[in-house]
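Excluded from the complex is one protein chain; the other protein chains are retained at their positions.
Right after this comes chain A.
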Amino acid sequence: MTGTDATPDAACAAGRAGPIRLHDIAAGYGRAAVWQHVSGSFAPGSLTAIAGANGAGKSTLVRALLGEVPLRAGHIDYGGQRPRDFGYLPQARDIDRGFPMCVADLVLSGAWRVTGAFGAVDVALRERAARCLKHVRLSGMEERAIGDLSAGQFQRLLFARLLMQDARVIILDEPFTALDAPTTRDLLHLVDHWRDEGRTVIAVLHDLRQITQHFPSVVLLARGGAHWGPTRDILTPALLEQAYGANAMFACPMGPDDGTRPDGAAADAWA
């Protein structure tokens, strides 16, 4: 059973959205529960990663947050917001890139809350779409088919759509998979920029080094449950072994390259 605040519109309008709180939630498919007894809070302006082995239920947690998976137990308090107002970056494979759609149209779909299904796209929206494309270095590609973009360009395009959505809560499902280092670096800078703007960012990530460098909080899904807290307290060898089993040594973060952790502590204390 899910629970939401009674007056989300009023809360959003007043710009005082509270944290998203998960109260002892459980979800699953068929008879099997993927995870249960998950509790925690995404504070406004926080940057949280969701990590875990394949099949641990990372995407299920994202879908539960978006209201797409019915909860078997517990409830989610959205702090006066609605899941439909969240910005969401799906996994690239969930989008049909063979469809003959141009870059500009996909970015403009981010303005759905403004245009709805039938509203007109005016000059101001087109200009905003152009600015979003410029922000992710895709200027001049407005008329190009989405199927003609490289994997990196396509991911930049999806980030441009997120910019267009202008959401206070942004959920990213494996945003950096199969991207080269420069593209990943650019998009991570964008994520940092969103944090600086006070937006809440929740990202499913596989790369634990990225988590240690950019995400102060983490939800580590392991053995049907979740470990939730500051990254330095959660990504420990013991918990990583719980999450990844015998593969823990491959998942174990090497520590930040620049000698700092998300909370600014020295790297030597990390080891």
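The working rule: a residue touches a chain if its C-beta (ideal position, glycine included) is under 8 Å from a C-beta of that chain, and two chains touch if they have at least 3 such contacts; residues count from 1.
One rule holds for everything that comes next: contacts and distances are computed from a predicted model.
As stated in its UniProt record, the chain not included in the shown complex is "Zinc ABC transporter permease", which appears among "Zinc ABC transporter permease", "Ion-translocating oxidoreductase complex subunit B", "Nitrate reductase subunit beta" or "Acyl-CoA/acyl-ACP dehydrogenase". Contact with the omitted chain, checked across A:Ile95, A:Ala130 or A:Leu188, is made by A:Ile95. Interface note: of A:Ala26, A:Ala43, A:Leu66 or A:Leu239, the residue touching the hidden chain in the full complex is A:Leu66. Checked against the full complex, the one of A:Ala56, A:Leu106 or A:Leu235 touching the unshown chain is A:Leu106. For chain A, the residues touching the absent chain in the complete assembly are 66, 68, 83-84, 86, 88, 90, 94-96, 98-101, 105-106, 109, 112-113, 115, 117-118, 145-147.
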